[in-house]
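All protein chains of the complex are present and in place, except for one that has been dropped.
Take a look at chain A:
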Amino acid sequence: MLNRKDLTGLVDVTKEEILEILDTAEKFKEINSREIKKVPALKGKTIVNLFFEPSTRTRTSFEIAGKRLSADVINFTASASSTTKGETLIDTVKNIESMGVDMFVVRHYYSGSVRFIAQNTKAHVINAGDGTNEHPTQSLLDLYTIKEHKGNLEGLKVAIIGDITHSRVARSNAWAMKKLGIDLRLYGPKTMIPRDYLPLGCKVCNSMEEALEDCDVVMMLRIQLERQGIALFPSLKEYSKLFGLNKNRLELTKKDAIIMHPGPINRGVELPSYLADCDRSVILTQVENGVAVRMAVMYLLAMQQNTKLGE
């Protein structure tokens, strides 16, 4: 059972906790298919989306998730805030907390900043992406989508291709998949494979073929052009040719392998349109499942308060 105030990453979350979140998400998915997509579970709770980095999909997904649980959701974006006036991060958090906030959903450009915030507030904190560290709810929605399509998780072969170093999605997935007994293979340009900080036992492949061979799931990562100070590969065209997915490469995988992408897609770079939109692509299902998974995380964390106080 989930026993924590915050979800800052999957590095310290147990297999049982992950499975409980996925189980709960399944119950919430049903709510999202109703005509009236709302339940009163978090009525009277206030959730603040604290985003220090631009985001539309993740922020909207968290906002919808909170609202479907009947919480009041407030969006706070850094550009319009006092952080630009010189206030420290913790002061900003403590000021908002003083207004009776129960939960923060935080995205920040520095790795570790979300954990730092969590340690300095009584409110629950959910990491919505911190630097290149973790993006736990994205990984959870990936796992949920994989489980939905494959029935189980253990023993599956998953390839994650692309910019591993800069990808917090890859890092969260690496921690989680390792715990769940998934055979994870990583591949990308040598300049984009981290030299440290990967869970023990993560396999870094030497070729696209090695990574894709007999895979159940192919996850293509986005080339994060905005995160690169220096050029890590010569041109987009070359990247696409060497590290992009195409029809021939897809044939190396299992016949029923699914294609995933955390979005937003650079069409024609890591993934051509004909594959992004084909029937093996589950990219929009990932987005759909994101709402249910975030509802589950919000619900399970908010319920914690009660059990903790009693103990």
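Odds and ends about this structure:
One rule holds in what follows: contacts are C-beta pairs under 8 Å (C-beta built on N, C-alpha and C of every residue); 3 or more make two chains touch, one makes a residue touch a chain; residues count from 1.
Everything that follows uses one rule, which is that contacts and distances are computed from a predicted model.
Of the candidates "ABC transporter ATP-binding protein", "Bifunctional protein PyrR", "HTTM domain-containing protein" or "L-serine deaminase", the chain left out of this view carries the UniProt protein name "Bifunctional protein PyrR". Only one residue in the set A:11, A:39 or A:90 touches the chain that does not appear here, and it is A:39. Those residues of chain A that touch the chain absent from the view are 1, 23-24, 26-27, 30, 34-36, 38-41, 44-45, 299, 302-303, 305-307, 310.
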